[in-house]
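Removed: one protein chain of the complex. Kept in place: all other protein chains.
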Amino acid sequence: MDITAVGGYKAVGRNMTGVSIGNDTVALDNGLRLDMLQMYDADISDIKKVNVEQLIKLDVIPEYERLRNVRAQIISHGHLDHIGALPFTRPRVPIISTPYPIEIGRREYREGDFFAVEYNEHFSVSKRIKVEFIPVTHSIPETSLVLLRTSEGNVVYACDYKLDDHSALGKTDYGRLRKVGHEGVKLLIVESTRVKEAGKTSSENVVRSKLQDVLNFIDDGLIVATTFSSHIERIQMILDEVEKTGRKPVILGHSMLNHTELAERFDYLDMPPDARVYGTPKAIKYALNEVKRNREDYFVLATGHQAEPESVLIRMLEGQFNFRFQKRDSVLFCANVIPVPLNIAQRTVLESKLQSKGVRIFKDIHVSGHASKEDHRRLLELLKPGHIIPCHGTIEQRSAWVALASEEGYELNKNTHLINNGQTIKI
Amino acid sequence: MDITAVGGYKAVGRNMTGVSIGNDTVALDNGLRLDMLQMYDADISDIKKVNVEQLIKLDVIPEYERLRNVRAQIISHGHLDHIGALPFTRPRVPIISTPYPIEIGRREYREGDFFAVEYNEHFSVSKRIKVEFIPVTHSIPETSLVLLRTSEGNVVYACDYKLDDHSALGKTDYGRLRKVGHEGVKLLIVESTRVKEAGKTSSENVVRSKLQDVLNFIDDGLIVATTFSSHIERIQMILDEVEKTGRKPVILGHSMLNHTELAERFDYLDMPPDARVYGTPKAIKYALNEVKRNREDYFVLATGHQAEPESVLIRMLEGQFNFRFQKRDSVLFCANVIPVPLNIAQRTVLESKLQSKGVRIFKDIHVSGHASKEDHRRLLELLKPGHIIPCHGTIEQRSAWVALASEEGYELNKNTHLINNGQTIKI
Amino acid sequence: MDITAVGGYKAVGRNMTGVSIGNDTVALDNGLRLDMLQMYDADISDIKKVNVEQLIKLDVIPEYERLRNVRAQIISHGHLDHIGALPFTRPRVPIISTPYPIEIGRREYREGDFFAVEYNEHFSVSKRIKVEFIPVTHSIPETSLVLLRTSEGNVVYACDYKLDDHSALGKTDYGRLRKVGHEGVKLLIVESTRVKEAGKTSSENVVRSKLQDVLNFIDDGLIVATTFSSHIERIQMILDEVEKTGRKPVILGHSMLNHTELAERFDYLDMPPDARVYGTPKAIKYALNEVKRNREDYFVLATGHQAEPESVLIRMLEGQFNFRFQKRDSVLFCANVIPVPLNIAQRTVLESKLQSKGVRIFKDIHVSGHASKEDHRRLLELLKPGHIIPCHGTIEQRSAWVALASEEGYELNKNTHLINNGQTIKI
Partner (left out) sequence: MDITAVGGYKAVGRNMTGVSIGNDTVALDNGLRLDMLQMYDADISDIKKVNVEQLIKLDVIPEYERLRNVRAQIISHGHLDHIGALPFTRPRVPIISTPYPIEIGRREYREGDFFAVEYNEHFSVSKRIKVEFIPVTHSIPETSLVLLRTSEGNVVYACDYKLDDHSALGKTDYGRLRKVGHEGVKLLIVESTRVKEAGKTSSENVVRSKLQDVLNFIDDGLIVATTFSSHIERIQMILDEVEKTGRKPVILGHSMLNHTELAERFDYLDMPPDARVYGTPKAIKYALNEVKRNREDYFVLATGHQAEPESVLIRMLEGQFNFRFQKRDSVLFCANVIPVPLNIAQRTVLESKLQSKGVRIFKDIHVSGHASKEDHRRLLELLKPGHIIPCHGTIEQRSAWVALASEEGYELNKNTHLINNGQTIKI
């Protein structure tokens, strides 16, 4: 069995791993690296004009062409660092995932040959490889641990996940994982973004407690919150908690509109009857016109958690939409700052401007969607894999997986492997 | 009205403020600075041998003698940085607080002339000064905002507090505060430890969510948790949540014994029937003898959150009590590391040793007991004080209060005042 | 004597202090706050269109109009945070400094009524106020401690300075300072940017050692260095050391051209005969055309130490001027990163892009131009002022001056004073 590190084996993002059994290769994920896009001001809005060589060279997309004999492109979940490179790498093979990520993928890459596989079913990629999706918790609906049943043994691809046993949306299928573990797992390919963090990643329930506490505290002004548009469980929780305050929820932003529409269609989101979503600048301006006259009656959920220049929050702050923040308004950040310098800078400027207008800021109403050290240890206990290949991280981050694995009796280069983008290893 | 900064106006700890109306002075709090004790290895176990001059010089206790014409010593709550210097400064005047802190004070300073005042009552210190205690939330039972009604106007002393509206133990009396605000407050003396933090301090409910999540996650081994012995609300919550797991709680440590006994007597703690508390080394050894044979049946709550050399957790780790940690045991830190270098070092060593034994570590199951920026802003809104004197902090920390006050229209040196230990200001 | 904090008493930058004796006021410095310009994308290139109210509100320039009865505008040195607001505040009184800053000021504000005063001379602002400039070391030629001899006592304004006794350019006049100290100084107004740093600020000699070490080490490729255009002593040192390597120095950038021209005219810079300076894009392109063909023969000194988007270094990196960086080229940062988020982000991106091209990076070939704790203590010893007002810093930074002053027997609010922008204090 040959494992090829295509993307995500040098830095966080643009994930792709190849698994080859004889002449049959599957590509796992096909993602973007967003901070590089931003760093190099790469314009990908007009896909026809994009220079793919250039995007590969800038570490924005994985070098898909490095893989030979690809029979299928498998997608673990719908985040852009796992699915967003499809329109650039343009795989001409079946693209396989569960229905929700498939739908996201279709919007990105219209010409793709997509196949939706339900949980508890499987898809035969070739004689030698079958794929099955096992439900797991993360920060977007229908995230899966991918099980490849191959003629040379089982491979599990766990990128990304956390173990949240109080999630309102989706459950980790521990029974299935335990069963696969008993059957035998030859190789675990597993994300490394937060393996260095002690303990387990907190449940979304902790966010609910924080949010209740803050909403109960604020007694006047307009409340504006921001979070990840794709984080449907979080959005549902915010809407549920806002309901209790009597404020009317107004959801603003193109990306919010897209994600909530899709999630409603799949029954992952149960929008309260008085909630309204507006995507276009014109509609947003119209909505804010009403909001600003009765600030205490409304709760706005808007794009802009990373202070992206084109987001609704930033444009509200800059006086577009005929809107002005006022003293005694509140802004809730239901997201962390992604720790790359540009985001830190943009966010600092945003907070500083809000503060100069007398707006109250509430931060860190958030927990991560990525497994910490004890989540990972638990996965090891369930699967007891023969080999481990950490992915999705710098070599320093992946090295922390080596440390965890060695606590559990694994050994570097023998059954724990560090490989870099472009390398192939035989297991 | 003269305000004298005696202690806590240069660094966190050893709080004491004097308020003088004509010839009548009251001393507010009388605390220790624990990190200085530790830094200078000062031995205060034998009170008779302690050199008080030396303790003042080392910034361990406030210079009580600086105050003239003291009529009463008032205590806001039972933490040692507010009450712990009593046996050294030995005030010969009535020592006044609510019943619970009084009881703690009595244990520290037996010869004291203590007076317990109930909430909704008041105590006349002199013709010119009456004192009233207003309930507020913090991390020890019966924490009060102290209201001095004087012939020259009302003074509120808010040191320490947070606004936790989901606290299981005690409530902030917002009605009373609002009423006092309407009456008029000439001066607010207010703590500064976390005024720089954005937002509000999270409720203890957030700790409950985190704890539930972790307890539900751990499925084998012994669980050992550690928290502040005086934090009765936290201890109650831990015991309640442990109850649901079916494990038997065993509470270890002299200081745990003292505080839980007192809290039970005052009905602040409702100990589950199967809980046991052991204070002496012999009793602890006896208890652990049983615990270690049925690790999965027990939950140990022990002293040692700051890795204090004499704590139960450290002694368990070092193999005393015939106990050894094993792989698959878990340690839960329901406390932060107090951010002074010695504590950071001790805690790092502790975690490193636990890890080398394969113990799983869960950290930060904790929220602060101190007000953040928005809690403080709320207090300003409620009291609308004429003047503000930030206390309990370095000049940098207290300067952050000046920044908040200026957002609310106050002005430095006019109605917001920075004074240092040893200085007196006329309001 | 009334002292008015106009700018620099809340954050670093846009310095202005007013000193009033009866009806006569002098304004000390008149500076910009550059990071606010950048944060708010304020466009000041077309001065006629600038909204001055707006610039004041955004904390970009000081509110000059707050001062009454101004008789003179005094400038301590030519940095923009001390002189750059002149074209916006447009004072109609004599603008007084030593010849070099006067020349810089004239370029910024053509209509100004400038008076140059030589060292060892003085200027009578009014019957009550005479001004004298005392030489001190800093990072631009002709930086002065400003001595105001007033009918109510001497005032010294020390903003900015360091004590560098190995400076190749200029000397601190210790004799004069000691003499003024003996005469008596009523008030010292003094910068706070680095008073928290232990020890003394290192001499420029330390930069020379580092630079020699690096230049001696690099044995191939092109060397590009960047530093502050106004830091003439640093530029001289770089040119002197480059001379020893046999490489030809090429200086690029509009701002470099301006500052080196002026410094040469004043004999503060002795340009080596083979050095060339190019300011316009066309000239820079022409110069780089030659440089890139003989990379090992050249040393380029360019603007861009903060990765400013319009700087020469950034445009070289982005392939403008027909230039490309190559593997084995080296970039030397003879400047620190100014620690505001936007600069940190821009610089990180710059380093990352250089690294991706295989360019070797040498950082921190730099020492600060601002006094550390021991430099400040020495100034106290020399002047023995009656009162101290820290300026040029956040309240936290200025609070650190209070701590230093108290080590030397001063007392807050008695003879050390913290005031905020907009406040006046009587001494």
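Here the chain labels run A, B and C in written order, and each chain numbers its own residues starting at 1.
Basically, contacts are C-beta pairs under 8 Å (C-beta built on N, C-alpha and C of every residue); 3 or more make two chains touch, one makes a residue touch a chain.
No experiment lies behind these values; they were computed from the predicted model shown.
The missing chain, though absent from the view, touches A, B, C when the full complex is examined. For the chain left out of this panel, the touching residue among A:116, A:283 or A:425 is A:425. Considering the full assembly, C:216 is the residue among C:54, C:69, C:120 or C:216 that touches the omitted chain.
Within the whole complex, the absent chain has one touching residue among B:23, B:151, B:326 or B:352, and that is B:352. Of the residues in chain B, those that touch the hidden partner chain are 39-40, 341-342, 344-346, 348-349, 352-353. On the side of chain C, the interface with the absent chain consists of residues 163, 165-166, 198-200, 202-203, 205-206, 208-210, 212-214, 216-217, 351, 358, 360-364, 374, 377-378, 407, using the contact rule stated above. Although one chain is not shown, part of chain A still touches it, namely residues 394-396, 399-400, 402-403, 406, 411-414, 417-420, 423, 425.
Please note the rule applied: only the chains that are shown with their structure count from here on.
Two copies of one chain, chain A and chain C, form a contact in which over half of the residue numbers belong to both partners. Farthest chain from chain B, judged by C-alpha centroids: C. Taking each chain's centre as the mean of its C-alpha atoms, chain A lies 41 Å from chain B.
Per-chain Cα centroids separate chain A from chain C by 46 Å.
Across the assembly, chain B contributes no residue in contact with two or more other chains.
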